[in-house]
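Complex shown without one protein chain; remaining protein chains in place.
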Amino acid sequence: MFLAILIFIPVLAAVAAAAITSNVLRPWIMPIAAGLHFALVLTVLDLNPAPIWGGWVGLDPPGKLVLLLTSTLFLICSIYTVGYLRYRTERSNRVLIPCLLIFLAGATLVACSQQLGLMWIALETTALTTAPMIYFNRTPRSIEATWKYLLLSSVGIALALLGSFFLVYASLGNDPYPSLLFSHLVRHAGTANAVWLKIAFVFLLVGYGTKMGLAPMHTWKPDAYGEAPGVVGALLAGGLTSCAFLAILRVDRVCIAGGLQTYTSHLLIGMGLLSMAVAAVFMLGQKDIKRMLAYSSVEQMGILALGAGIGGPALYGALLQMINNGLTKGMLFLSAGNIHRSYGSKNTDDVHGAMRRLPLSGTIFMLGFLAITGSPPFGPFISVFTILNAAFSRHFFFIGAIFLLLLLIVFIGMGRTVLIVVLGKPLPRKHRNNVYRDGLLTGLPLILSFLLVLMLGVHIPPFLTHMLHQAQKFMEVRP
Amino acid sequence: MHWSINTPLVIVLLLNLFMLGVSRMRSLIYSAAAQGVILSALPLLLEKQIDLMIIVVAVVTAAIKGLLIPQMLHKALRDAQIKREVEPLIGFLPTMILGALGTAVSITFAAYLPMTQTGSSTLIIPASFSTVLTGFLLLTTRYKAITQVIGYLILENGIYIFGMLLLAAVPFLVELGILLDLFVGIFVVSIILNHINEAFSSLDTRQLTALKE
Amino acid sequence: MFYNVINPLIHIGLLMAMPPLLPGVINKTKAFVAGRKGPPLLQPYFDIYKLLRKGMVISSATTWIFQAAPVVTLAATLLAGLLVPFGPFAAPIHFTGDLILFVYLFGLARFFTTSAALDTGSSFEGMGAAREVTFACLSEAAVLLGLLVLVRLSGSVSLTPMLLAPLAHRPEAPVLLAAAGLFIVLLAENSRIPVDDPNTHLELTMIHEVMVLDHSGPLLGLINYGSAMKLFVLSALVLHLLVPFHIGVPVADWVLFLVEMIAMAGVIGMVESFMARLQMRHVPTLLAAASLLCGFGFVLMVR
Partner (left out) sequence: MNMSIYTMLASTLSMAISGAPGLLFSRRSMTGQWIATLLNLLATLLGIVALLAFVSGGYHSENVAWPWTLPWGGFAVGIDTITALFLMPILGVSLLGSIYAMAYWKQTQHPGNGRKLRFCWGLMNAGMMMVVLAGDGVLFLMAWEIMALAAFFLITTEDHNPCVREAGWIYLIAAHIGMIALVAMFVLLRLTAGSFDLWMTIHSSVPQGMAAAIFLLALAGFGLKAGIMPLHVWLPGAHANAPSHVSALFSGVMLNVGIYGLVRIGEIMTVPPLWWGATLLILGAGSAVAGMIFAVCQNDYKRLLAYSSIENMGIICIGLGLATIGRTCHRSDLVLLGLGGALFHILNHSLFKPLLFLGAGNILHATDTRKIDALGGLAGKMPVTADLFFMGSLAICGLPGLNGFLSEWLIYLGLLRTAIAAHADTLVWISLAVPALAITGALAVAGFVKLFGSVFLGNKRSAVVDHAHDPGAGTLVPLAILALGCVALALFPELIIRLLVSAAHAWAPQMIASTASFGSLAPLQEMAKLNAGLLIGGTALLLLIGIVRQQKIRAAIPTWSCGFARPVARMQYTGASFSRMMAQLFTWMIPVKPAVPPEGCYVPQPAQWTQDVPDTVLDRGLIPGFALVQRLLERFRPLQNKPVNVYLAYMLAILLLLLLALCF
């Protein structure tokens, strides 16, 4: 019951938003819906309701985490959106806001769906609703970004579908009553056909990996994140990627149950390191701050995949990292959005001294950089440290070393750009009209996300720890 | 009953090759539509007993794949006034040969794969593989946005073919979901196509390389 | 018992009174070799006495450091002199690790002398100061390597036991190498030929003398006294390595010590009269050679 409401609140809100005609009032739908959704999520996590719709929609531990993350991130972004759209009065947001809300619905559905096909549909929905968001600015560049995103992610999602089919097909032989429910798949994975399982995993990894942005399927990310508004970037990098990661995790669980632990872990570790390496290479000397953030997201996805691949405690770290990454990306993209708005550019040739011109956004941007690169006392440090611990204690010494090296390169590449942006003297403004200043609505979300990231760095709430442990145990299935 | 399945599949394969080789847009669209219609008939051939639901699904599929989407593409074509795909990344003949090779490879590959089901010793798996491959080839070698959309369609067709193996297992919802997504996806795509056309006054994706390092 | 009281007194007395004699001896020797009559043997005493009575002219650029330098230098040298045993008799002050103090006291003196040189703001004195500090880097290494040899020999880290270690078990080669090295350092530290020529008149080529160009009157007197004392102390140190035998009768040993010192001065005089002054750029090589000699001595002993 609760779950149904949870999914339908954003849908209704979207309908309402589409109905409202005033461009000024419409944004306020977002915080309201987000607040309701968030409150409801908390109650749901507390009550832990039974699955509905024949078990198609229910809560599993990793799903809970993603649900919590998406809802929180969306709440933060929804406040920001109101403030942001005040500076974009020239453009109608009648498409943007419903899309955002549908996106929330889709993400919720992904988190709650216990059925292969349903999850796939939900992810496809999020993918499709994302396109108009990226296209919000209506510039040729944004069209290009949208086109690339749409084509790549559609192909990816198609591959994922084929992969799902393979997954089912693998278990068809000796399973009298086949079903797409994950619980069912896991139960019968032992008897499933290994070869088909492997093929299925490859396709699903590539397919959902495209959504997640693992190299080399990441190519849409820099363009899309670069051209989309900051808030959309935050939602993509924090929410969508987490949903895709969740999908991969669920599939991985089936394969583990099918006795393919080593196989999938090798694949995940390989893809993870590849993504981190690619991100590191493209971050060095990056001049465009939003593209830089996109590559940082690629790197983060690499870390997640690596953690999932190493498994055990590393998986705990990966899930924690997923949450940290979501919130930190919120900090970074939102503050980058403010900086972009204030300077009218996101290129390091024009953007200097953000800490002087925008004390809040500049500082948060700097701190976000430190956080995302795994410096204490921020959240990501804890998760990265956990993954590293697990890697070494599982005697992946070589992989651990490469991991550290890549982290270092990423730090150097990202730091160069960020320091150019935040330090120094700002150039004199070209135009005086409609100058952006940090306001309450665009500043508060930054502070909120910063505080959350800081808190996760020094104190992980017990309930979260419990959920993480649940998720870790959930993923450890016997073949 | 293998022949009843394999014949249409062979036609599908031939269509793949044809689509790889043809340069006229209209014939490309038509053959894609034809492929869609043929595929929509497959469930009827596969199922032991035909109930209403299957027919409905088949009809809807045929309508979308055979009418709706081709219509959209035609419209986009008219707006953009393009007749044919010129200078693809790889020439037409080479792509054809690649497609043929791909088909051969997928047949052999499928032969190696263990068949988990009796009665699936048909062309279904190789056909779906090679169709997916064809879609990919179209997507990667052609520059016109529309051709890429068609490539994506073919890709979905390949997946649909594989879906035939799961008719028993997979409830219809998924298939309908696929169709829905396909429909919405193409819908969004056509809008974007429209905008691309307005912004760049052409559908040549080589112009879409402003975003770079 | 009686000697425990008297020896230190003699030690201090010699340390205070005797130094100016050595330059006298050296000059006499040089004069003798050159076939001249030369200044009287006690001329340095007369000079110092005269200078102390004169008034002085100081540069308007200088600060208190300029005037403090000679005093501190003298004090440091005096203290250093109290750490070195003369002849077979223990030094008035000796305790574990005093050799480091001995070396660093000269460093203290150098700090003040060179600062005073820079204090005048003259180009020449800066030049001299630069040379002094640069060469000191090399000579200090030589000194400590030489002392290291003695430490390893005597098994103690205090000058008195080190230098008075029983004669019997002294492998000759290392000691001689160290002695040679230390002798070179002695020449360099006291700005004698072949490193420096105390009585040239070309400032551009001088080290020590050029640093004190602007000192006059009592200050100059103190400086001359101090440098003579430095010569005395270092000679006393080197003597232990060159002629390590004693008679055993205290009085005789004191006499022997006097003779040795004068002989030492004579040797230095000989060196000065038979050697030419090295070019400035060759001096580091010479000092490096000194370090190498001492180092080689050490290696010989360890292997």
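For clarity, chains are labelled A, B and C in written order, and residue numbers in each chain start from 1.
What we mean here is this: a residue touches a chain if its C-beta (ideal position, glycine included) is under 8 Å from a C-beta of that chain, and two chains touch if they have at least 3 such contacts.
Note that the structure is a prediction, hence the values are computed from the model and not measured.
> Could you list, sorted by label, every displayed chain in contact with the chain left out?
A, B, C
> Which candidate, A:K198, A:K290 or A:K346, sits in contact with the chain we can't see?
Here the residue in touch with the unshown chain is A:K198.
> Just to verify: which one of A:F38, A:Y169, A:W220 or A:F365 makes contact with the chain not shown?
A:W220
> Among A:I5, A:L36, A:V95 or A:L423, single out the residue that touches the unshown chain.
A:L423
> Going by the touch rule given at the top, which residues of subunit C touch the chain that is not shown?
54-61, 63-65, 67-68, 71-72, 75-76, 79, 93, 95-97, 100-101, 103-105, 107-108, 110-111, 114-115, 117-127, 129-131, 133-134, 136-138, 140-141, 143-145, 148, 151-152, 155-157, 203, 213-214, 217-219, 284, 291, 295, 298, 302-303
> Since one chain has been left out of the picture, which residues of subunit A touch it in the full complex?
147-148, 151-152, 155-156, 159, 195, 198-199, 202-203, 205-206, 210, 216-217, 219-220, 222, 267, 281-282, 284-285, 313, 316, 353, 355-356, 370, 373, 375-377, 381-382, 385-386, 388-389, 392-393, 400-401, 404, 407-408, 411-412, 415-416, 419, 423-425, 457-462, 465
> Which positions on subunit B touch the chain that was left off?
These residues touch the chain not displayed: 89, 136, 139-143, 148, 205-206, 208-209, 212-213.
Simple rule for what comes next: only the chains that are shown with their structure count from here on.
> Given which chains touch which, is the overall layout a line, a ring, a star, complete, or other?
Contact pattern: none of line, ring, star or complete.
> Please give the pair of chains with the highest number of C-beta contact pairs.
A-B
> Give me the ID of the chain with the smallest distance between its Cα centroid and the all-protein Cα centroid.
A
> Among all chains, whose Cα centre is located farthest from the one for subunit C?
Relative to subunit C, the chain whose C-alpha centre sits farthest away is B.
> How many Å are there between the centre of subunit A and the centre of subunit C, using C-alpha atoms for each centre?
78
> Between subunit A and subunit B, what is the gap in Å from one C-alpha centre to the other?
31
> Could you give the separation in Å between the centres of subunit B and subunit C, each centre being the mean of its C-alpha atoms?
Centre separation, subunit B to subunit C: 100 Å.
> Residue numbers of subunit A touching subunit B in their complex, please.
Touch list, subunit A to subunit B: 117-118, 120-121, 124-125, 128, 131-132, 135, 138, 140-141, 143-148, 150-151, 154-155, 157-158, 161-162, 165-166, 168-170, 172-174, 178-180, 193, 195-196, 199, 222-223, 226-227, 282, 286, 291.
> Write out the stretch or stretches of subunit B touching subunit A in their complex.
Within the complex, subunit B contacts subunit A at residues 113-114, 116-117, 128, 132, 136, 139, 145, 148, 152, 155-156, 158-159, 162-163, 165-166, 168-171, 173-174, 177-178, 180-181, 184-185, 188-189, 192, 195-196, 199-200, 205, 208-211, 213.
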